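Removed: one protein chain of the complex. Kept in place: all other protein chains.
Showing subunit A:
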Amino acid sequence: MNDKIAYLEEKARELRTTILTMIHAAGSGHPGGSLSAADYVTVLYYDEMHIDPQNPKMEDRDRFILSKGHSCPVLYSVLAQKGYYDYEIIHTLRKFGSILQGHPDMNKVPGVDMTTGSLGQGLSVGAGMAIGLKSTNNSARVFVSLGDGEINEGQVWEAACTASKYKLDNLVAIVDFNGIQNDSFTKDIMPMDNIADKWKSFGWEVMVCDGHDISDLVKTFEEMKAFRHAGRPICIVANTIKGKGVSFMEHVPMWHGVAPNKEEFTQALSEINGGDCNV
C-alpha cells in the first residue's frame, strides 16, 4: 500500500511538471485549477479508472469529463504521460495546428471523452452517458470533474436532479473545491457554502476528502465502491488548493489563468521536484 501511495505521489509530481511545462510553452492557459486537480486526476488515471491508453474508445472504459475544461493542461498531461499520444506534443498546447486546443476537443485528442470548456455543461453530458451505459448494462462509470466556481451555473443543478431521478450510481461528480474562481475568491464572488449538504439535498451520496492527500483520495475511491449499486449518484467534494505545489501560486486568484514566465517556471519546477530541477 505504501509503495502504491509513493508511486502515485511521484506520478502527481510528474503531472505537475508536465502541466507547468505545457502552459509555459504555450504562454497562456490555466495553471491554478490544473494544479488543484492534479492529485485526484493522478489517482483516477493511475489507479481507479478502467482504461486502456492503447484502446481509447474501448466500450467498457470508464469515462472522464473535465467539465471545468479550462483546466485541460491536467487532462492533456495525464493522457500524454499515459501514452495516449506522443509526449512531445505537450509543447504545442494552444498553438496553430495542435491537437491540444485551448479547451478540450474530443475529436482531436485520443482519450478525451467529451468536448468541454463552456462551464456548467459537463454534468448533463455525464448524466446522459450514465443513462446510456446503464441501458446496455455496460459496467463503465462516468467521472465528471466540476469546478467550485462552475457550480454557480444553474445547469449543474438541473443535471444533479436528473442524475438523482434516474438513480445514476455509475456517475461520480468530483467538485474541485479550491475556493477561487475567475474574478476572485468564491466566498466573495458567489459563495457555495455547505457544499456537501447541497449535494445531499439533491439526493446524492456525498463524500468529502483532502484533494491533495493521495492516501485519502485512494481511500475515498475505495469506500465509494460500497455505493456502486446503491441507486444514488456520488459526489466527492475534494478540498483543494488552487495552484497547489507552487508556493507563489497557492491561494492566489491571479494564477487562475496566467502562464508563468521563465523565472517563475524555473522556480515552480524547482519547488515541485524538491529543489531538483531536471527539466
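Going forward, a residue touches a chain if its C-beta (ideal position, glycine included) is under 8 Å from a C-beta of that chain, and two chains touch if they have at least 3 such contacts; residues count from 1.
Everything that follows uses one rule, which is that contacts and distances are computed from a predicted model.
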One chain isn't displayed here; going by UniProt, is it "Tryptophan synthase alpha chain", "Putative transketolase C-terminal section", "ABC transporter permease" or "Sulfite reductase"?
"Putative transketolase C-terminal section"
Sole touch to the unshown chain from A:166, A:185, A:227 or A:248: residue A:166
Check each of A:113, A:205 or A:264 against the chain that is not shown and name the one that touches it.
A:113
The one of A:158, A:216 or A:271 in touch with the missing chain is A:158
Give the residue, chosen from A:26, A:72 or A:129, that touches the chain omitted from the document.
A:129
Residues in subunit A touching the chain absent from view:
105-107, 113-115, 117-118, 120-133, 135, 154-155, 158-159, 161-162, 166
